[in-house]
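Only a single protein chain was left out; the remaining protein chains are all shown in position.
Then we have subunit A:
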Amino acid sequence: MSIRPSLRSALSTLTALLMLLSAAAVQAAPQAAPDAQATPQQQKVNAQDTQAAALLNQLADGSYHNKAKTIEQIADSSDERARQWLEAFAANKLARLEDSGEFVIIIKNRGRHWTIANALTGEPMGKRSRRDIDVIRVNNQLRNQLQDILSVIDLKVSDPERRLAAARDLRGKVTAEMTSQLRKVYVDEDHAEVKSALEEALAIYQLDTQQDPEAIEILDGSLSSEARAALNRAAQSDQPELAAAAKKALSGIQDKLKLNRAAETLYFGLSLGSVLVLAAIGLAITFGVMGVINMAHGELMMLGAYTTWGMQQLLPDSPGLALVLSIPAGFLVAALVGIGIERSVIRHLQGRPLETLLATFGISLILQQLVRTVISPLNRTVITPEWMSGSIMINEALSLTLNRLYIMGFAALVFIGLMMIMRKTRLGLEVRAVTQNRAMARAMGIRATRVDIMTFGLGSGVAGLAGVALSQITNVGPNLGQNYIIDSFMVVVFGGVGNLWGTLVAGLSLGTLNQLLEPWAGAVLAKIVVLVFIILFIQKRPRGLFPQKGRAAEG
């Protein structure tokens, strides 16, 4: 019994990782596309317009018999505006102007002057006298035909995403009249996902109306709620075989859903964890090297977030560019402020860590109040650029929000960057030397003061980077830093001082732990439990998960 859950969690970890990888790959692909296609698309639109005008003319001039054929042609033309035209047509709102022969859609047909818009371009054309407007006539037979066609017309547009959405929307809504049309569409469809969604929609209909056991096979493994609802209905059926098959399919679906939920929790946990890592890693550096608790760390993060806001104020038209630019800017602002703090205050408190803690706390109060006075006590809005908003749908039960994915990637980059600095550069070497033994490092000719300045600048700069990232997921306000400072301390204390890997593991595991507890205990209680857990953990391992070993340990 005890093996199963652990096996399942291991499996879910693996699947979630795979999903993340594939999601990243999917995301990378469509980025460049729109610009490259601009000109050919333009030509296509023009060609489409001529074709559409011809079809609309046929619709206006033909006999009712020919109109029926034209309707089919319009529906099959895969023109995105087809739905609009046909809906207007069915409602007596598609018309031709008598003087220019332009096709218009009537928006408001009250009074003598009607509000109209161009049917081809969608541009509003103001009001025209109703005498100038020649409404294209329609009869009841055509309306019936239109109703059937309209129900599947979204399945005929050229954009597969829209087709998919339409097909998914149809599930559970299929009516007897639609089936023949749907079958036709299904056969013609060549996009695999759309096809399977259509198959599902038809299967739900079949299961509901004909108790078709084959439909259960099709629905088995589907994650949509409509499929589950249909299977549930089938499970209540009085045919024992059908009910048994439906129940079996349902239990399989439940297992799959559980897996997806686990993956989602893991994703949220890792994303929260990566935020914690970002927030804590700068702190870990300054604490590890200088033994200095920088209580103003949270406020340096706040400055980074405000830099993002300021950048977006400077470049109001391109929030994406502003965000990218604020990465170096946020680093610089926070690093400079950090160096200022080090030079003006911390330098005078060498070897008195508790006093440093108090002094930096005072600085944090001043910075907070400064932002309140100079900018505003209210939260500022930072715009999320388009390429960062939205989410990736892995399957119907699991979708990952993009901004968190970006932040995870960003955290990973920052972590790797810091690791490289620590491992590969001269500065890193000196920092490690000073961390291990300040006196000996100085005796070997390392200028410890310079190392202090550089480390403090680096740690503060990373706080600024964390702030830039945080501006995308939380409110940017004067209290931003306060909300994260205690969590960051917990991560540093939990991971062990002076160990970047410790910070990474601690941040990710605390984030995941928090998310695991949340559905079971609620957000606040989860946080309390995590805090208590750390307080107890510190009793067992006072130097954190990965304590420094050997001579460096006694500091």
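Just so it is clear, a contact is a pair of C-beta atoms (placed from the backbone, for glycine too) under 8 Å apart; a residue touches a chain by one contact, two chains touch by 3 or more; residues count from 1.
Just so we're on the same page, contacts and distances are computed from a predicted model.
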- Message: Not counting the visible chains, the remaining one has a UniProt entry; which protein name from "Na+/H+ antiporter subunit D", "Sarcosine oxidase subunit alpha", "Ferredoxin" or "Urea ABC transporter permease subunit UrtC" does it give?
- Response: "Urea ABC transporter permease subunit UrtC"
- Task: Can you work out which residue in A:Ala68, A:Ala165, A:Leu357 or A:Ala448 touches the chain that's missing from view?
- Result: A:Leu357
- Task: Among A:Ala47, A:Met393 or A:Val532, single out the residue that touches the unshown chain.
- Result: A:Val532
- Of the listed residues A:Leu365, A:Ile392, A:Met422 or A:Leu545, which contacts the missing chain in the full complex? A:Leu365
- Query: Which positions on subunit A touch the chain that was left off?
  - Reply: 287, 291, 293, 345, 348-349, 351-359, 361-366, 368-370, 372-373, 486, 489-490, 493, 524-525, 527-528, 531-532, 534-536, 538-540, 542
